[in-house]
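One structure is given here, and the rest of the page talks about it.
A single protein chain has been removed from this complex, and every other one stays in its place.
Per-chain numbering from 1; labels A, B and C assigned in written order.
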Amino acid sequence: MIEFITNVRVLYAHTDTMGVVSNVRYLEYFEAGRNEFLRKIGFPYTEMEKENIALPVIEANLKYISTAKYDDLIQIKAKINELPTVKIKILYELSVQDKLITTGFTIHSFINLKTFKPTRPPEKLIKLIKEII
Amino acid sequence: MIEFITNVRVLYAHTDTMGVVSNVRYLEYFEAGRNEFLRKIGFPYTEMEKENIALPVIEANLKYISTAKYDDLIQIKAKINELPTVKIKILYELSVQDKLITTGFTIHSFINLKTFKPTRPPEKLIKLIKEII
Amino acid sequence: MIEFITNVRVLYAHTDTMGVVSNVRYLEYFEAGRNEFLRKIGFPYTEMEKENIALPVIEANLKYISTAKYDDLIQIKAKINELPTVKIKILYELSVQDKLITTGFTIHSFINLKTFKPTRPPEKLIKLIKEII
Partner (left out) sequence: MIEFITNVRVLYAHTDTMGVVSNVRYLEYFEAGRNEFLRKIGFPYTEMEKENIALPVIEANLKYISTAKYDDLIQIKAKINELPTVKIKILYELSVQDKLITTGFTIHSFINLKTFKPTRPPEKLIKLIKEII
């Protein structure tokens, strides 16, 4: 199983009065990690859209273990442990200097952008994921 | 059990290219609901802070059932089903014109703002919650 | 000249490490004020869209005079001083308990949503604005 890593620099705008990254910001970090994950395995999300498929989030879970503060460089690991069916589950581990700060997952359904109905994942995506899990 | 309701108007800035509210925005709606919930039961979060207690989110879960679009008026129901211990769990149900769009919960720990260590919930909060569950 | 007022409650998620509302959040408050302004004069933005007209922001200016903090209730005044041409300028004054905290304006162009070319403002909008300036 291969993990894919993206880094995000914490801006002042990401933090709140407690002096740490706001809990509401992490789903955006998850998106940053997911976006680069799909690009790196060879199936960027823009290609998904060209095939008229969207991946709306249908569930998200976040566990806040520790905090990140302004100017920290957050390392976002994204990975997939199981083959997609009509859904796909992506897992995230965020850390700052090897200290784990947040973990979580998002579950997405494959939707046909013309009919807005559930659809099967592209064969190419299944093939690419088989190579890394 | 009593539910507390807050309304939020969807701005353009809340939506994304799919024409619906971005999944990343909902944790902010949860905060809006939680904020008014605490105010309405008689223990606004600012009072919590005056007692040197913070309630950082330690877990969040979101289930995206349907979508909201620009200018929709989202009704946010917040409720508590169980008495707080060292943690408190708040549940959310978001709907647009009686159509359920998102459900979820956040779990918070009670932290002493001077020592940053876990603490017990204020007696007054427990008393107020007993009255509504 | 009539001013239109909207209120926004400051969430934790709006603030930053300095303990005040982040400078990046104010354009969203401006949108909230603009949105209600258009609704109250009788031409909600959703109606604009139904007439295939969009109002993208082409310029924005913000002067940060004082600060707002968590749980403050920000009063947003929006007004128009001059009739729209191919552009429209909206002015904003934000205050907390009568203390002015931010002023600014946005300039928008009228765009035909089918051709994405500049267009003239709807006659009805001009008429409604004439009544209030």
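Heads up, the rule we're going with is that a residue touches a chain if its C-beta (ideal position, glycine included) is under 8 Å from a C-beta of that chain, and two chains touch if they have at least 3 such contacts.
Only a predicted model underlies this, so the values are computations on that prediction, with no experimental measurement involved.
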item	value
Of B:Asp16, B:Glu51 or B:Glu82, the one touching the omitted chain in the full complex	B:Asp16
Residue among A:Ala32, A:Ile58 or A:Leu113 that touches the chain left out of view	A:Ala32
Residues belonging to subunit A that touch the chain removed from view	9, 11-13, 27-28, 31-32, 35-36, 44-46, 70-71
Residues in subunit C touching the chain absent from view	18, 23-24, 26-28, 31, 54, 56-64, 106
Touch list for subunit B against the chain that is not drawn	12-13, 15-20, 22-24, 69-70
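Methods note: only the chains that are shown with their structure count from here on.
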item	value
Pair of chains ranked first by number of touching C-beta pairs	A-B
Distance between the centres, which are taken as Cα means, of subunit C and subunit A, whole angstrom	33
Where subunit A touches two or more other chains at once, by residue number	18, 23-24
